[in-house]
Each structure stands twice: as C-alpha cells, then as structure tokens.
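Missing here: one protein chain of the complex. Every other protein chain is in place.
The block that comes next holds subunit A.
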Amino acid sequence: MTGLVAHDLTLGYGERVVSTGLSLAVPPGRLTAVIGPNACGKSTLLRALVRLQEPRAGRVELDGVDLRRLRPREVARRIGFLPQRMVAPEGISVTHLVRRGRYPHRDWRLTWTDVDEAAVTRALLDTGVEDLASRRIEELSGGQAQRVWLAMVLAQETELLLLDEPTTFLDLAHQYDLLRLLARLRDAGRTVVVVLHDVNQAARFADHLVAMQAGRVVAAGAPAEVVTADLVEQVFGLACEVVPDPVAGSPMVVAH
C-alpha cells in the first residue's frame, strides 16, 4: 500500500483511551480534510501519523514500512507537520525560523546550499510573509506568526504535509489564501492532510473528507457523499440543512 496508512490504532494518554481500532488511508496526491467536534481525537490522530504519539496497538506505515523502522531524519524529509501550538526561541527572526525547516536536509557540515536558500525563499513567498523576513516572531500578530510557522514547515519540502488547524488565527481572506495554497501544493503533487473546523471550507477545498467522532472515523470519502444533514446532526449534534455552495457547488451546511 503506498502513502501513509494507519492500521487499527489504539491511542491514548495515560489512563485515558482516545481511540481504538482506528484505521485510515491517506490518499496520495490528494487534499484530505479531517473534521469533527472538539476533543474527538483529531490532533491525537495526526500526532500518531507523524510519530509524535506511540500507538498502544496497531501501526502507521509509510509506503508499506512501519514508521518505527524508518530513520527519524528520513521520515522528516518525507513528512512535514504543523502542530496546533508552537513556541519560538526568544528573539528569533522570521528568516532564521523558516531556515530551521531545512534541518533534516542538512548534514553535520555548516554549508548552506542554493537548494536550501531556494526552498526558504519559495516558502516565504508562498505564505506571503516575505515582507516580514527580518522581523522577530514575538513582534508579529497571531495570524502573521501562523503563516511564518507554515513557511517553516513548507521549507522542509516534504511530499506529505500534515497541518493541525492552520487557519485558526487567520482572518477570512487569509484563511482562503491558505486553503488555495494547500490546493496549489496538492496540484504540484504533494499529499496534504489538514484539520479544519469550518466544514464548508473543508467540503469546498478537500478531495477527501474524514469525519471523526469520539475517537472513531464515522465517514470518509468525497465531500459530496460525506457531508449530509444526517452526518452533521450525528457528528456535531447540529440540526441543519445541506445546500449547494452558490460559488463552488460543494455541499454547504446551513444551521437551522
């Protein structure tokens, strides 16, 4: 099986079990969105997929090989991850932070190659933060900082990209900028998995939708099949109508 696949995972923290028997195949070259209510285990699943969380049972495979059997640096060259919360070293500038994304590609020597520089420049441009390059992270707004962190992960230039709520701090226009950027990355051949809270945005931009509830995947597939009034009622407990989005034609949830 190619790409990133989770088999029968049991996930939890200490005494608390979050998920059991969780299986998921990330379709390669597609944009996958994960939706579900707060605390249903979306972040926990993503963390397991990037080996931040050791499964109690089951395994995560990349192209058929258990992640635990791959070298960490090798995994880091292929899978990039943006966590829900980040801390920046005190006083670091935007450029220097984005450069840290190149870490898995560099060896013990101090050489900074043209490839590294090009990746950083492209990441700054793609996320629209090139004007902030010399600013310090702590001087930025929440949304600016969020885009800088995304730039850092993009500079890692991985074929797989997993992002946990990257739109959280962004205003509406920047949310759409980011979603379009993810679609462009997908068009360029990358595999993207993103946790989103806005079901309408997820339905409009994703090729593949994964709906979670209480640690389980309750539906997965094309947005048009997954987003139904019944499902939204079941997963979010929200009575609603699903109508076609007037612009994109994708399913759109309108609450009663």
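As a convention for this text, contacts are C-beta pairs under 8 Å (C-beta built on N, C-alpha and C of every residue); 3 or more make two chains touch, one makes a residue touch a chain; residues count from 1.
Please note the rule applied: contacts and distances are computed from a predicted model.
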item	value
Name under which UniProt lists the unshown chain, selected from "Electron transfer flavoprotein subunit beta", "Roadblock/LC7 domain-containing protein", "Iron complex transport system permease protein" or "L-serine dehydratase"	"Iron complex transport system permease protein"
Option touching the unshown chain, where A:96, A:122, A:135 or A:174 are the choices	A:96
Candidates A:5, A:75 or A:185 - the one touching the absent chain	A:75
Candidate in contact with the missing chain, chosen from A:83, A:128 or A:143	A:83
Chain not shown, touching residues in subunit A	47, 50-52, 72-77, 79-81, 83, 86-93, 96, 99-101, 103-104, 106, 108, 110, 112, 152, 156
